[in-house]
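Apart from one protein chain that is not included, each protein chain of the complex appears where it belongs.
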Amino acid sequence: MWNIFVEYFPGWKTWCQALATMLVAIGAFLIQKHLFAWGKDISPGEQQSDNKLQQLTGNYDTDLQMIKQQLSKNSDVHFRDFRIIIGSSRATLVFVEGMQDEVLINRQVMQNLMDGNFQRSEGYVVQNHSEAFAAYVKEKLLPISKISEVADLYELEQSILFGFTALLIDGLPHVLLVGEPTPKVRAIEEPVSEGLLRGPRTGFTEVLGENTALLRQSGLASDLVLKMVEVGSRVKRNLVIAYMDGIVNPDLLKEVEDRIANINMDFIADTGYVEQFIEDNWLSPFQQVQNTERPDRVINSLLEGRIGILLDGTPFALIVPVTFSMLLQSPEDYYERWLPGTLLRMLRFFVAFLALMTPALYISFISFHPGLIPTELTITIIETRQGVPFPSLIEVLILEISIEILREAGIRLPKPIGPAMGIVGGLIIGDAAVQAGIVSPILVITVAVTAISSFAIPMYSAGITLRMLRFAGMLFAAVLGMYGTIMFFLLICCHLSKLKSFGVPYVSPVSPYRFNDWKDLVLRVPITLMKKRPIMMKTQNKRRKS
Amino acid sequence: MSRYPFKCASFLLLCSFVLSGCWSSKEIEEKSVYVGMAVDVAKKTETEKQLEAQDGITPVDSIITATIQIVPVKSVKGNQESGGGGGEKYLNDSETGNSIFEIMRKYALRRDRAVIGHHLKVFVISTDLAKQVEISTLLDFMLRDNDIRPSCMVFLSQNTAADTLESNQPDEIPAFHMRDMVLNKYRNNEIMKPVILTNLDQHLKSKRSFTLQNIAVFERETEFAGAGIIKGETGKWIGNLTQQDVSSISWIKGESEGGLLKSVNDHNKLITYEIKSSKSKVTPQVNGDQISFNVDIRSDGRLIESWDQEDEISKVYTQVNLEQDFEEELKRQLESLIKKMQQEYKVEVAGFGERLRISHPRVWNKVKREWDEVFSRAEVNFDIKLKITDYGSSTE
Partner (left out) sequence: MYTRSDDKISTTETSVFVTNSVLGAGILTMPRVVAAAAESPDLWLSVLIGGVVVILMAIVMAKLSQKFPGKTIFQYSRKIIGRPPAFVMCILLIVYFIMIAGFEVRVLAEVTMFFLLEGTPIWAILIPFIWLSCYLIFGGINAISRLFQLIFPICVLVLAVSYVLSIRIFDINNLRPFLGEGLFPVIKGMKSTVLVFAGFEVIMLLIAHMQHPEKAIKAVVAGISVPVILYFFTIVFVIGGMSTDAVLRSTWPTIDLLRSFEVSGLFFERLEFPFLVIWTLQMFCNFTCYYYGATIGISQLFNLKYRSVIFGVMPALYISAVIPHRINDVFEVGDLIGWSAAWLFFLIPLPLSIIWLIRRKGLKHNV
């Protein structure tokens, strides 16, 4: 009995391995915890302390002096002095070149003030009471729809530099901002990165006002709420949170607003910055926020109970929360009938799998398991791989990295050359490599299939994720063959199971099993059967149909 | 943008780990795939004798010479270097020893690429060897190895088994040729259902006699020539059945998917019957110690050839006459088979034991140890009904 115990008692090597297992795991966990905390440095930004919190005095000369002091460094700020007709009071227009509406300034402001239609009697009466005078100017003399008053210098300076036109009139207690900045814009056209065959050919532009207008123009909707906040500490920009009032879950809305309020950065250049600040897990290769240029995608998502985020200065809008299946969906699925929609969906899932796993499978079959491929194929592969000097991992890396270089280059090339370069590059480089004996023909096919698969994914950001993960898969396969590939697949599944996007599990439609949500997952059931909104969004209003 | 540097750094680190050692990784072109194997009685080649005579190589007692067929042969890419004269696509290599695994590993002493058996399709045993050595010992390695799949087919060869792995057709690989020939079973019922290693496992465990397809070779031409009988008790080969006997066995087992029956009509002219479908029902009957079998065979077919020009084939009474001729011929063949099994070889390989096992399990349990003996005393009655359903496109 004792002998058996002694015989089976593990040796010191086994104890070491067991302990190593535990220690490495603990180490990895601690590293990840610290990385995570370090990256998610949440300290709400302090308001920029305004030591320039100077109030305007109301005295025309001192105010003008102050403004000139602040702004004279800029050569594109112009000062236009004139006199208004009421008692020939002095007035000055301050504006930045290129941003004001000439017609508005000339006709509606200056012409009216200099030579306007007004009752002389009233004018003389109010001249000496500054409040009444201000009201008279605003209400009777300036036929402009957008007017606001500014009391402090800092705000005035910012507004002028942003493009507003300021009007100082001797006798008015505040400075008036007349008109809105009208920056140069481009026409509304279909987004380049999300083209469809069938569907509206509109895309967002860089002007927030136009984007919100596009959303409102989708249809009459009293539920659609657009809430504006400012982000950025040094250079402030406007950000709009869009949602449907009766549908969205209020907790989700609060969560989104809180996270946006916690953004602490001096300048938010693009919604990409917003995305990186508000996402749940910055270490994950999967995006937890979806970005799009299409208004119809945003509206559809809003009706499902999601929240849209638009930022001034960028055409890309964000949609939260997002789940894995959304990254493989395209609005075209809904515009076509259900049969093509379903088949295309299934194709995309297959394509995503191919884009991720094909190189790893290639490496495991070639280097580890020749017994798992059909015999005739094995013989062909052996014949064609004679003379290839590299092991399969290196071979695959060479070609894959070449394709990535080609892809990046293709984005930067001028339009006429770009597509040609892609085709030329692909075919010729692949062929030349085979002729030179560096790679085998089977590999060229594999890599070509993988590259094309990653292009077939509707969301560009999702395509990037799969491209990155492909390399990790190759490494796993190179060490442990098919077992390594399976471990890699499991690792991704585990990661996806743990990932949450604003409280919604990332693998949501698939698991937990909610049969109603499956109507929109791989199959796209006929529109007439899609009666309810997705259960995973926990919306207030459950039914789509009345 | 800012996501890449982190991943790149860790990726490069991992690269170094990977290149330092992956244990089972061996590129596919560095292995030799063998698709066919043949075992014969030991006969050393000249090369082997010379190599053994030199110092350092341990001479081994030999029982078996194993030949493996390696594909593909092209060693360098490009057409200039393939072997001259027609360019055979395979290479046969022989070794001698007394353990199959030892022989496999001996290849490592001479070849630079390891031989792997994942794609082994065909295993041929020569009857000379099967006469001396038990089949279970020959197959033991095949059943245990993790590479070799149990779907490999086993054949016997009445000549040197290594010759079956030769071919006189350019671009043909003999192992694939044999494997594909088996698919012709639907054309000719003289081809047996292929016996794979799994079936052999079953036969060897139950110690029952069985048959293996026999291959005859002459000048690099191979042909399926009947079957060899392996006796259950000893596990050794005891004799051959002719092609006609194999056909009879498939009639009895009801496995004929197609084939022919040749006979002569009343005017002694040749007539041929094409089998379209056949069914057989074997009913055992036990009376105390006496076991008897009733075999009912039903078949539909076509009169496909008649060398009698005067016969009026399109008339039903002619067809009925011809049916009788065929039935007599078939009965004759079947009875010849039974006689061979019961008297000449004293084995039972036509599936009667199976039917007894299913219908009378308790009786079977009693007699299964000496089933070959018991069967040689059993009575077999045939009841055959053929129907000529049509006579093709020619009414004459």
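Order as written gives the chain letters A and B; numbering starts at 1 within each chain.
Here, a contact is a pair of C-beta atoms (placed from the backbone, for glycine too) under 8 Å apart; a residue touches a chain by one contact, two chains touch by 3 or more.
The structure presented is a predicted model; accordingly, all values stated were derived computationally and were not measured.
Note that the undisplayed chain, when the full complex is considered, contacts A, B. Note that of A:R216, A:K498, A:K531 or A:R544, the residue touching the chain absent from this view is A:K498.
Within the full complex, the residue among A:P10, A:G195, A:G209 or A:P526 touching the omitted chain is A:P10. Touching the missing chain, out of A:V231, A:L252 or A:L521, is residue A:L252. By the touch rule set out above, chain B reaches the unshown chain at residues 23-24, 143, 146, 149-151, 196-199, 201-206, 354, 357-359, 361-362, 365. Residue positions on chain A in contact with the hidden chain: 7-8, 10, 14-15, 17-22, 24-26, 28-29, 249, 251-252, 255, 368-369, 371-375, 480-483, 486-487, 489-491, 493-498, 500, 502-503, 505, 507, 510-513, 538, in rising order.
FYI, only the chains that are shown with their structure count from here on.
Distance from the chain A centre to the chain B centre is 65 Å, each centre being the mean of its Cα atoms.
Every residue of chain B that touches chain A in the complex is listed here, in rising order: 1, 3, 7, 11, 14-15, 17-18, 22, 24-29, 31, 33, 35, 71-72, 74-77, 116, 118-119, 121, 147, 149.
Remark: chain A residues 272, 285, 365-368, 370-372, 375, 378-379, 381-388, 391-393, 437, 468, 471-472, 475, 478-481 touch chain B in the complex.
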